[in-house]
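Dumping the structure here so I can ask a few things about it.
Just one protein chain is left out here, and the rest sit where they should.
Chain IDs A and B follow the sequence of writing; residue 1 opens each chain.
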Amino acid sequence: MSMILLAEQVLNGLQLGIMLFVMAAGLTLVFGVMGLINLAHGSLFMIGAFAAAAVAGATGSFVLALIAALSAAAAVGALVEVVVIRRLYNRDHLDQVLATFALILIFSEGTRWLFGSFPLFLNIPSYLAGPVSLPGGIEYPLYRLTLIAVGLLIALGLFLLISRTRLGIQIRAGENDREMIAALGIDISKLYTIVFAIGAGLAGLAGALVGAIQSVQVGMGEPVLILAFVVIVIGGIGSIKGALIASILVGLTDTLGGVLLPALFKQFMEASAATSAGSSLSSMLIYILMAGVLIVRPTGLFGARA
Amino acid sequence: MTRESLFNIVMMSLLILFPLWAWIADEPFMITLATKAVILALAGVGLNIALGLGGLVSLGHAAFFGIGGYAMGILASHAQSYSPILESPFLIEGTKSMPVIWLVAIISSGLAALAIGVLSLRTTGVYFIMITLAFGQMLFFFSISWPAYGGEDGLPIYVRNGFPGLNTLDPIQFYGICFAILAVVLFFCARLAKSPFGLALNAARQTAERVETVGISPYRLRLAAFTISGMITGLAGALFADLNRFVSPTMFSWQTSGEIMVFVILGGVARLFGPVVGAALFILLEHLLGGLSDYWHIYLGLLLLLIVLFARGGVIGTFAGKGANHD
């Protein structure tokens, strides 16, 4: 295999991983601060993508579409937190799983009702279309490169938010000691709504960004949601640092596995069998990775609490 | 007699009377609906052993449902194409016999549950939910990408498998088979809940520390419960495949895991008949609401949300009050 192809796949893996991080960051934050497991996070991803597609269709502006995605998902997130989610903080995980599973049903069918079953399309804006030349003769789509950059900026922003701002101090206090933040006179329910809305907004933004390179349709959120769960479980639930490392690990494993495993199997099998065995195994690879990590470290790479 | 056992008797009578009515009124579709409800109930009864008695929130029971389904699919597809599954080192032929298929489904899903349990039960809480989900997804993607048995498109079986002495193509007879299996399994579960194993498992859910202190390993109890649970859900998978004469990766999907869990919760966790009521209600809603609106999942979602938030005992809990436990 050529080095150029391999380098492209590494970039693809990086891009997938970074987008997973944007998705997973909200999920892990919500778990870390509120102890909530939220299956409906994928619905917020979908809502962001649909909002972006609708606004881009109406105005033609990609930037406006992204703003719409972020704000629509954050608004829906805040609303859902106030109406439903806050009743679940003191419930066991089973209730949380079921209630948020119910939310998926409502959001998915609601979106289908509003937008129909046909996929929408969100186009990459012209100034980000086409390939760029990278050192070493690699031609790589500018848009995907932009996704990596935007994702890294979001990661940086999150780290600064958590380590430098007042809100970040409150979030960290909430992760460590819930009674403490009540004692400090912080309005917990407001803090929780804000944290949930931030996570939702990030999911919506990720939905819009990814929506431009795939179709925007009902059910697009769940595969990403499950990958994001794999990420936060590998990273250790509640750890942003763990989520970043794990998301890149998962992105690279998934992308490179799909290319390298069939090639590897061809060394000792005949071609068609190698392709099918290789692709079967690579489709399971990240789950094998996750199971492996949990077997060795039952609370993930950077996790403390079960 | 408690209100719950009265409720159970009414439910059991309905499961006999409704299909009989449908048979006499010549409504085969209604019989098929009842069959579907009974089979999904069986899947839920399996999960309820892990979830209700053992407190193990498994979001991966679709794995066992799918393995049961594919056990049927693989055996029957080889039988219908007259090609053996394995020729060397020894010959394994396909079969169209239900009892053999059930046995294979139970054994293979049991072995899978044992293996998944050994690895997953090292974790607790959210991690357990997620690792079971991951194993389910592993099998889902495997079934999609493995081309030998239909891959993404699934695998049709043209004629329903046979049972000695019965015509399984007759809806009421096939219903009878499924109902009998459900009844036998429910009877087993009722015994299990009161047996020493049920007592210890139930205590381990409430206070694992206590169970250890009397010299019993909670891990081994949970592993046994998870395995039995997987076997029952696997058997349901084989029956479900026979009902549809079709198996596909959808059986392995995580939505399937979620739905099996929904049956248990709708009816009432840890209630013997919880999954039965839940699955029947689910099918009823699907039929009624599905007729009214294409978007009936919205209403299902709202109902589920209301039950989780406000009626935690499920339907049985609402009707029969707080359970008198297993005594």
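Heads up, the rule we're going with is that a residue touches a chain if its C-beta (ideal position, glycine included) is under 8 Å from a C-beta of that chain, and two chains touch if they have at least 3 such contacts.
By definition in this document, contacts and distances are computed from a predicted model.
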item	value
Per UniProt record, name of the chain withheld from view ["Gluconate 2-dehydrogenase alpha chain", "Sulfate/thiosulfate import ATP-binding protein CysA", "Phosphoenolpyruvate-protein phosphotransferase" or "HPt (Histidine-containing phosphotransfer) domain-containing protein"]	"Sulfate/thiosulfate import ATP-binding protein CysA"
Visible chains that the absent chain touches, using the contact criterion stated earlier	B
Selected from B:89, B:164, B:196 or B:291 as touching the chain missing from the view	B:196
Contact residue for the chain not shown (choose from B:76, B:181, B:211 or B:320)	B:211
Hidden partner chain, residues of subunit B it touches	188, 191-192, 194-200, 202-203, 206-207, 209-217, 220-221, 224, 325, 327
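Assume only the chains that are shown with their structure count from here on.
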item	value
Whole-Å gap between the CA centroids of subunit A and subunit B	31
In the complex, subunit B residues that touch subunit A	51, 57, 59, 119-120, 122-127, 129-131, 133-135, 137-138, 141-142, 144-147, 254-255, 258, 261-262, 265, 269, 295-298, 300-302, 304-305, 308-309, 312
Parts of subunit A lying in touch with subunit B, wherever the complex brings them together	31, 37, 84, 87, 93-95, 97-99, 101-106, 108-110, 112-113, 222, 226, 229-230, 233, 237, 276, 279-280, 283-284, 287-288, 290-291, 294-295, 298-300, 303, 306
